[in-house]
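For reference, the structure discussed in these notes is given below.
Only one protein chain is missing; all other protein chains are in place.
Chain lettering (A and B) follows the sequence in which the chains are written, and residue indices restart at 1 in each chain.
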Amino acid sequence: MEVCGGHTVAIRKFGIPELLPSTIKLLSGPGCPVCVTGKSFIDKAIKLSKIPETIITTYGDLMRVPGSSSTLENERANGAEIRMVYSPLDSIEIAKEYPSKKIFFPGIGFETTSPATAVTVLQAKKEKLDNFFLLSAHKIMPPAMEMLIDDEVQIDGYICPGHVSTITGSGIYNGIVENFGLGCVITGFEPVDLLQGILMLVKQFESGNPKVEIQYKRAVKAVGNIKALKLLDEVFELKDDWWRGLGNVPKSGLKLKTEFKKFDAELNFQLNLPEPKEEKGCICGEILKGLKLPSDCKMFGKICTPENPVGACMVSTEGSCQAFYKYQL
Amino acid sequence: MNRDKILLSHGSGGKRSTDLIQNLFFNYFDNKILISGGDSAILNIQTNNLAFTTDSFVVDPLFFPGGDIGKLAVCGTVNDLAVSGAVPKYLSVGFIIEEGLEFDVLEKLVKSIAETAKTANVKIVTGDTKVVNRGKCDKLFINTSGIGELDSKFKKISSGEKIQPGDKILINGFIADHGIAVMSARNELKVQADVQSDCAPLNGLIGEVLAISENVKFMRDATRGGLATVLAEIVKNRNFGIHLIEEKIPVRESVRGMCEFFGFDPLYVANEGKVVMIVSDNDAEKVLEKLQKNEFGKEAQIVGEVVNEHSGKVVLQTQIGGKRIIDMLLGDQLPRIC
Partner (left out) sequence: MCLSIPAKIVSINGEKARVSLGGAEYNAALNLVEHAKIGDYVLLHSGFAIQIIDEKEAMETMQLLNEVIKKEKENE
């Protein structure tokens, strides 16, 4: 199983499954942060965009994600000021340029992306900004990975996320090896990385010797990125978080520490919005766990398509269902 | 004539309008049909089959590396005619100008239209100008419509009805240049690349190919949605598939770089000087040679072929030998970090 949206896409994009022998099956797990974040996150961002004199700065990834009734893209067409940014630091520049406006940054992503948000919050503090706010949906991977095993999904090994591991290092997967006996290979994103990573997992499995290995040596050190980890620790603390498709995952979400609460959109604005119920018949939960394939879903490709995504897995380009829809033969 | 800014009165039909038309448009688009000044252009057409097309241009920014909205307006319409197998002859140009646009900007663009029309050997024979209040349009919108003369033997090209397995797929050069050049010029995400738009009139190139081969089965210009969309559209509901070879598709390194930044697939990025041709196997090599001898086809390649398998689908063979489906684009690609 891979648990990284980048891997989901790369595997499909390069046509890896077709190159493997039939004895090896690749499962796609909950690696897409957009997909596992509830619709209420978008609803909150949209609610914030309706406050007068606000600018929402967002990654392009979020623009078309459906909330319960609209998207940021739709709201922009309706006059809301919503700007795409490549770096969260651009939000700081915009906040300085428009001191009378409130700038909201919906922060999404796992350990690869959260450090960038941490730096941004620290910068906002340094510049003594009053008008910058973070709406955080940041999460961390390992609790979700362990939860999947607890649920008895038939996995023989994990292709571990390459860029999450760049930040965290390889130690975060030790628990999976020690407690569950599953091999973990941290893998890159080029076709040769994926094939080599899969081969390493197969060798581990065949030798009955599960361990944590790094295939992606050019980008991942065992200790990770210490500087980034320190910054994450300075700014964020863990909280229980709700993952679409998985439910509540203890200590898996990142929220701002008390000393940064002035930047926390959830604390400073009324954002109690309920999470809408999933559509009947949506089996995203089982797909995210690797129990079913997108093609097993009755709605796949018919009612649920990239243009009209019903469930989490179809929402983003990295979701299992969308990747399957776009690339699968 | 006021040479500072365009005002509402420039579009109202009065003296200022006439001044603008005579001194700017007639000056640059100089030809007998236009200058005769009637409400309609009276044209002499020598054929039973007319190709007719229209397109509107709203690109922002107005000027970008390798081109501008004026050049685009001519090339877009000329190419739509040319890929249908027609010889483009006459264009109309309609301007919708936002009040306050600098006169110099308009003049530069009109000059660009005139120069591009000259290169493409087409005449601007009629036009219209409206000026709207500030805020009612984004600086300048242009519509061009065009007429071309179509020989009956090329009628099959638009529909692609004669496409069959074994036919080869050709493209006349590097893809994705235009989309990336415009993104770079907009600089919204602060990534820049030294890439020029490939905006160019292709009627000369296409004319040369049609002169040496009667077996061009299909042509389309790969504009919005890129090469992938053209191919995905053509196989839809047909009884053949397309096999595309990734390593044959020409993409510039800097364009690849920009695409990687944003998570774009170059196959889906817009072009403005690229034609996709489907040619019989027998003629493919000589058509390729002809393309490569033309300035707008130097990097032409055969990138795939029409096949019996996987009807209705385009399958890409990746560099490492894997396969994946190429489907149509949902909306514009959005930059992503994930």
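Observations, loosely collected:
To be clear about the criterion, a contact is a pair of C-beta atoms (placed from the backbone, for glycine too) under 8 Å apart; a residue touches a chain by one contact, two chains touch by 3 or more.
This structure is a prediction, so every number in the text was calculated from the model and none was measured.
Within the full complex, the residue among A:G188, A:P210 or A:G245 touching the omitted chain is A:G188.
Of the options A:K50, A:K203 or A:K227, the residue whose C-beta touches the omitted chain is A:K227. Interface note for the absent chain: among B:D4, B:D60, B:E102 or B:E260, the touching residue is B:E260. When the whole complex is considered, the residue among A:A219, A:L238, A:L267 or A:L291 that touches the unshown chain is A:A219. Only one residue from A:D43, A:E75, A:D90 or A:D241 touches the chain missing from this view: A:D90. Where chain A meets the missing chain, the touching residues are 4-7, 31, 33, 59, 85-90, 108-110, 112-113, 115-116, 119, 161-164, 166-167, 188-193, 195-196, 217-221, 225, 227-228, 231.
With the whole complex as reference, residues 184, 190-195, 252-254, 256-258, 260-261, 263, 319-321, 336-338 of chain B touch the missing chain.
Assume only the chains that are shown with their structure count from here on.
Centre-to-centre separation of chain A and chain B, using mean CA positions: 38 Å. Against chain A, the residues of chain B that register as touching in their complex are 188-191, 261-263, 310, 313, 315-325, 327, 330-331, 334-338. Touching chain B in their complex are the following residues of chain A: 5-6, 12-16, 18-19, 32-34, 59-61, 63-64, 83-87, 90, 108-109, 113, 191-192, 195, 306-307, 316-318, 325-329.
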